[in-house]
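Supplied in structure tokens, the structure appears directly below.
One chain of protein is taken out of this complex; the other chains stay put.
Chain lettering (A and B) follows the sequence in which the chains are written, and residue indices restart at 1 in each chain.
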Amino acid sequence: MADLHTLTERRIVFVGGKGGVGKTTTAAALGLLAAERERTCLVVSTDPAHSLGDAFDREIGDRETCLAAGLWGLEIDPEAQARRHIDNVTETMKSLVSPDMHGEIERQMALARQSPGAIEAAMLERVAQIMLDGRDRYDLVVFDTAPTGHTLRLLTLPEAMAAWTDGMLSHTRKSEQLGKVLRHLTPTGARAEVPTPFDEPDEDPFEGMDRRTRRITETLLNRRRLFHRARRLLTDVEQTAFLFVLTPERLPILETRKALEVLRQFDIPIAGAIVNRVLPDDVDGTFLQRRRRQEADYLRVIERDLGDLPHVRVPMLEHDVQGMESLKAIAHHLAKAGI
Amino acid sequence: MRDRDHRNRHERTLVGLDPERVRAWLRQARYVAEEFYFGRYRSTIARARRDEEDLFMLLVFSEMMGVPNPATYYTLEVQPLLLERFHEWHLRMGMERSPLDHFRCC
Partner (left out) sequence: MSAIIVLLAGLGAMALGYFVYSKFIAEKIFQLDPDYRTPAHEMEDGVDYVPTNRFILWGHHFTSVAGAAPIVGPAIAVIWGWAPAFLWVILGTIFFAGVHDAGAIWASVRNKARSIGAVTGDVVGARARSLFMIVIFLVLLMVNAVFAVVIASLLVNNPSAVIPAWGAIVVALIIGQMIYRWRINLLTVSIIGVVALYALIGIGPNVPVELPASVAGLPPNSQWIILLFLYAGIASLLPVWILLQPRDYINGLQLFIGLGLVYAAVLLSNPTIVAPAYNADVPAGTPSLIPLLFVTIACGAISGFHGLVSSGTTSKQINRETDVRFVGYFGAIGEGCLALAAILATTAGLATLGEWREMYSAFGEGGVGAFVQGGATIVSNGTGLSEAIAVTLLTVMTVLFAGTTMDTGVRLQRYIMQEWGNIYNIPMLKSVPVSTVVAVGACVALAFGAGGTDGTGGMLLWPLFGTTNQLLAGLTLLVMTVIIVRLGRPMWFTLIPLAFLLTMTTFALLVQLRTFYEAGDWFLLTLDVIILVAAVLVLLECVGTLRKHFREARTAA
């Protein structure tokens, strides 16, 4: 079972949790920690509302950017990704139809570009690609994921997608087989008195069809391969781990509990949880002391409900986490907690 | 070589059997027999294949017909490959207009 002590020795870590609990900070600090331990690391933000750049206090964007020695950052722009994909399709479509129809294709595709499904799917595809290729270039890839619901969908999608492409492939295969039979049943002898599409071996009408079938099959197979491999990697205990981040508050705890169930159901290895922004013992002022008493209740709930999940506490800092120095402080806390 | 061929042909023509004509006749006979016996078989297979492809097409274009499809984004790149067949397909379905609202193909 994965656990927290070996977190930086893994190849892929997903950092997830409810919005606003400090996922980005944790992911950035984790990356920093790994880099300090001389493991080259890429921190990838998949949240459409990116804040990775804010955490490092600099611009990152949709390309791998060096942030420190051995540490790189990337903010995926799923909209650009979807646009690229759909533009590719549009180009292929245009090359197949008469120029009169180009306008129609543009109009059709403009609609597809904005659909939420397309953006989600583009994100999934990109994540899968980074998971698979990222390992060649980095020792560790840390994904700073979007809020839980979105992330769960992302992680469980490969299975659904693989099933769907399998179904599609079985249809193309059957159709291809029937195509072969058809060719087999087509007379080879003399020309017919009447031309039919079956008796012109010079311009074999099936040749084109088969090329098409082959291309369809290839396209689908590539997808399937990507999803299957991503799925296998995702469930590989040796390489992958999911890290929850939560704060000692009611809603983050509830959400973590629910997410835990789903991830277990999909066999995604879970390393543990980071209980973030725990008020330090020496906090002053009656207001904060009262907060701390309530927090203690929630910490007990965490012990009770998530007790079997290894977890460490990270104290709340005096000031905002922004910039390299404060990230280093968090990384230091993480290291002290045994990560 | 050619001389011998020529002579051979000449000899056989003498007994009334031009090998070229015999071969052509055999080819024709084979064609007719195959067509006669397997023509119907072939159209059955062709129809089965077309049905299979229609189903595939329906799955690929399902989103555009209002059926939610979990993988539209991924099938999008298959669509251009099916575009040429889409026209004949929708004609066959007896639709006066393509179900693709922005996609007039008649």
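Following the convention adopted for this analysis, a residue touches a chain if its C-beta (ideal position, glycine included) is under 8 Å from a C-beta of that chain, and two chains touch if they have at least 3 such contacts.
Model, not experiment: these values are computed from the prediction.
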Contact footprint on subunit A, counting only the chain that is left out: 177-178, 180-181, 184-185, 192-198, 205
For subunit B, residues in touch with the removed chain: 32, 34-41, 43-48, 50, 88, 92
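Going forward, only the chains that are shown with their structure count from here on.
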Subunit A-subunit B separation of Cα centroids, rounded to whole Å: 43
Interface residues, subunit A side, partner subunit B - complex: 82, 85-86, 88-89, 92-93, 95-97, 101, 104-105, 107-108, 111-112, 115, 117-118, 120-122, 125, 160-161, 164-165, 167-168, 171-172, 174-175, 178-179, 181-182, 185-192, 198, 212, 215-216, 219-220, 223
Complex contacts: residues of subunit B adjacent to subunit A: 24, 27-31, 34-35, 38, 41-42, 45-46, 48-49, 52-53, 55-56, 59-60, 70-84, 100, 102-105
